[in-house]
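A short worksheet on the structure shown next.
The other protein chains are all here in position, but one chain of the complex has been omitted.
Labels for the chains are A, B and C, by order of writing; each one numbers its residues from 1.
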Amino acid sequence: MTFTEYLGLVKDAAFTTFKGMGITFKVFAKVQTKGDITIQYPETRDHLPLGSRGLLFNDVDDCISCKQCAAVCPVDCIYIEADKKEAGATADFTKGGVKKTLDLKRFDIDVSLCCYCGLCSSVCPTECLYHTKEYEYSVLDRDKHIMNYMDYKR
Amino acid sequence: MTFDDIFSKLSVKFPKGVLGKEETKPDASIKIEPSAIHEVLKYMRDELNFETLHMVSGVDYPALPALCVVYHPGSYHHKMIVSLKVYLPRTDEAKVTSVTDLYKAANWHERETYDMFGIQFLNHPDHRRILCPEDWKGFPLRKDYVTPDYYNGMPVPLYFEDGAPTEGGAH
Amino acid sequence: MGPGDNVVMTTMDDVLNWGRSNSLWPLTFGLACCAIEMMATGAADYDLERFGCGVFRATPRQADLMIVAGTVTLKMASRIRMLYEQMPDPKWVISMGSCSNKGGPYWQEGYHVLKGVDRVVPVDIYVPGCPPRPETLIEAIMMLQKKIRVQEAALGPLGFMRKKA
Partner (left out) sequence: MQMDSTENLKETLRTDELLLNMGPQHPSTHGVLRVVVTTDGEIVKEAKPEIGYLHRCFEKHAENSDYIAVSPYVDRLDYLASMNNSMGYAIAVESLLGIEVPRRAEYIRVIISELQRIASHLMSYGTYGLDMGAFTAFMYGFRDREMILDIFEMISGARLLYNYMWIGGTYRDITPEIVQKIKDFLVYFKPKVEEYNNLVTYNQIFVERTRNIGVIDLKTCHTYGLTGVMLRGAGLKWDLRKEHPYSIYKEVEFDVPVGTGQMGTLGDCWDRHIVRMNEMIQSIRIIEQLIDGIPEGPHRAKVGKVIKPPAGEVYSRTECPRGELGFYIISDSTGKPARVRCKSPCFMNIATLNDLSQGVMVADLIATIGSLDIVLGEVDR
C-alpha cells in the first residue's frame, strides 16, 4: 500500500463517518422538531381505532341469555346460567325492546382463556356483548381474570 | 394432463396395485394397494414427472374401520397435485413401505404420521416420534385417543372430570 | 415497614429496590405469537428501554426477569424450569398472554399443552390478551416495578442486620 492510498483510506474513513453522523443528526433534528415515533406510553396513549378488540364487556341489562356467544366461542370460556322467570314476575325488556324470557343468574367470562377472536360479539343478537378498548388489566392473582359481569352493572 | 389421464396410466401400468378411484368432491383420489405404493410413486416420479411430494398424512376412519395414509405428489411440469390413498387395518400393526428413498420430504411427514396415528413405515431411516416427546404414550390423532391425566408429574388437563382444578406442579 | 425493621435496613431496602426495579433485564424467551408482541415492545414504537427493561439477555445467568411469552408445551416445560433455576436471585416471572396464563385457546383438546406456566414456575404477574398489546406488557412491567419497590430487598449478605421478628 502506498502512502497516497493510505491517505485515501483515511479520507474515506473520515468522510463516511461524517456522512453517517450526518444522518444521525438529521434524524435527531427530526425527532426534536416533529416528535418521535415512540409512543410515550404511560403519559400518552395510542389512539385505538373504532372496533378495537380489547376486554369483553356484557351489559347484563340487555342480555336475553340466548347463549349464542357461549355456543360459538371456540374456547368455551363464557359461562352462562339462566333460569326460567318465575310466574307473575314483571315483564322485562332490553333497550332494543326485546322481551326477556329468562332470568340471567351468572355471566362470567374467563379472560385468561379468551382468545379475542370477536366471534361472540358478532353473533350477539342484542349487541350487549362487545369488545371495549380496555387493555390494562394485568393482575397478580389469576382468579381475578374471571370477569363477573353481574356485578359490573353500568 | 388431467387426473383421469394419470388414473388410466397408473391402472394400465399397475393393474393389481391400483384399486380404483374415489370420487369425492371437489378433489378425487386414487386408491392404491399398500404393497404397491412404493412402485407407484417411483413410476410417477421417474416417468410421469411428479418431481415433488407435497404431503404425507394420515386419516383415521373409525367407522370403516381403517387407517389411511394419503400421499400428495405434485408436479411442476403438469401443474397439478394428485392424491393417492392407502388403506390399512386399524390396528397398531398397520404397516406400509416408506418412500423416503424416493422423496426426502417423506422423511419428516412419515415420522409425523407415525407420531400421530401409529402407522409404521418400513425401511424408514429414522423411525422416531417427531412432535411429541419420545416417551409419549398413545397416538393423539386417533379418534379414540384419551388425553392422559399426568405427564412426567405435570397435570395435563386444566380441570379434572369432577370440575375441580388440577393441583399445581413442581414448585 | 415490618416489625423487625430498622432505619438502616429500610433505607438499604429502598436503595436496592430502586436499583433493581429500574434495571430489570429480561431473558429472551419467545415461545410463540406473544413473542412477536414482546419484540414489538422492545422495538422503536414502544421502546422498553425507557423503563430500563430493554436489555434482552440471551443467557439466564444475566437475567432478572423471565417473560414467558407464548404457549408452554409439555416438551418445553422442563426446559423452562431449568432456565428458571439458572437465573440468579432475585428473579421474577411475567406470564404473558392467555396461553401461558391458563392454556388459553388450547385448554380443551391440548393434550400437549401445559395449562398455565404457574404449574412449573412461580408467576408474579399475569398479563391478559391473546396476544397482549405492547402497552399491556409495559403496564405489567410497571406493576412489577411497583411490587419490587415495596419488598424487603436486603436479605442476602446484609440480611443479618435485619432483626428477627
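One rule holds for everything that comes next: contacts are C-beta pairs under 8 Å (C-beta built on N, C-alpha and C of every residue); 3 or more make two chains touch, one makes a residue touch a chain.
Here the structure is a predicted model, which is why all the values come from computation and not from measurement.
Asks: Can you list the shown chains that the omitted chain is in contact with?
Replies: The undisplayed chain, in the complete complex, is in contact with A, B, C.
Asks: Can you work out which residue in C:20, C:115 or C:133 touches the chain that's missing from view?
Replies: Final answer for the missing-chain contact: C:133.
Asks: Of the residues A:70, A:102, A:119 or A:146, I need the one that contacts the missing chain.
Replies: A:119
Asks: Contact with the hidden chain only, please: which chain B residues?
Replies: Residues touching the hidden chain, for chain B, are 24-27, 29, 51-55, 57, 59-60, 70, 72, 74, 76, 79, 81, 83, 103-105, 107-109, 116, 129-133, 140-141, 143.
Asks: If the missing chain were put back, which residues of chain C would it touch?
Replies: Against the missing chain, chain C presents residues 27-33, 35-37, 39-40, 43-45, 56, 58, 70-71, 73, 75-76, 79, 83, 105-106, 108-113, 130-131, 133.
Asks: In the complete complex, which positions of chain A touch the hidden chain?
Replies: 37, 48-53, 72-74, 115-119, 122-123, 131
The rule we apply is simple: only the chains that are shown with their structure count from here on.
Asks: Per the centroid of Cα atoms for each chain, what is the distance between chain A and chain C, given in Å?
Replies: 22
Asks: Mind pulling the residue numbers of chain A that touch at least two other chains?
Replies: none
Asks: Which part of chain C faces chain B closely enough to touch in the complex?
Replies: Checking each residue of chain C against chain B gives 74-75, 77-78, 81, 102-103, 107, 109, 111-112, 114-116, 118-122.
Asks: Show which residues of chain A lie in contact with chain C when the two form their complex.
Replies: Contact set of chain A toward chain C: 37-42, 45-46, 55, 74-76, 110-116, 135-142, 145.
Asks: For chain C, which residues are in contact with chain A within the complex?
Replies: Against chain A, the touching part of chain C is residues 44-47, 50, 98, 101-105, 107-108, 116, 118, 123-130, 132-136, 138-140, 142-143, 147.
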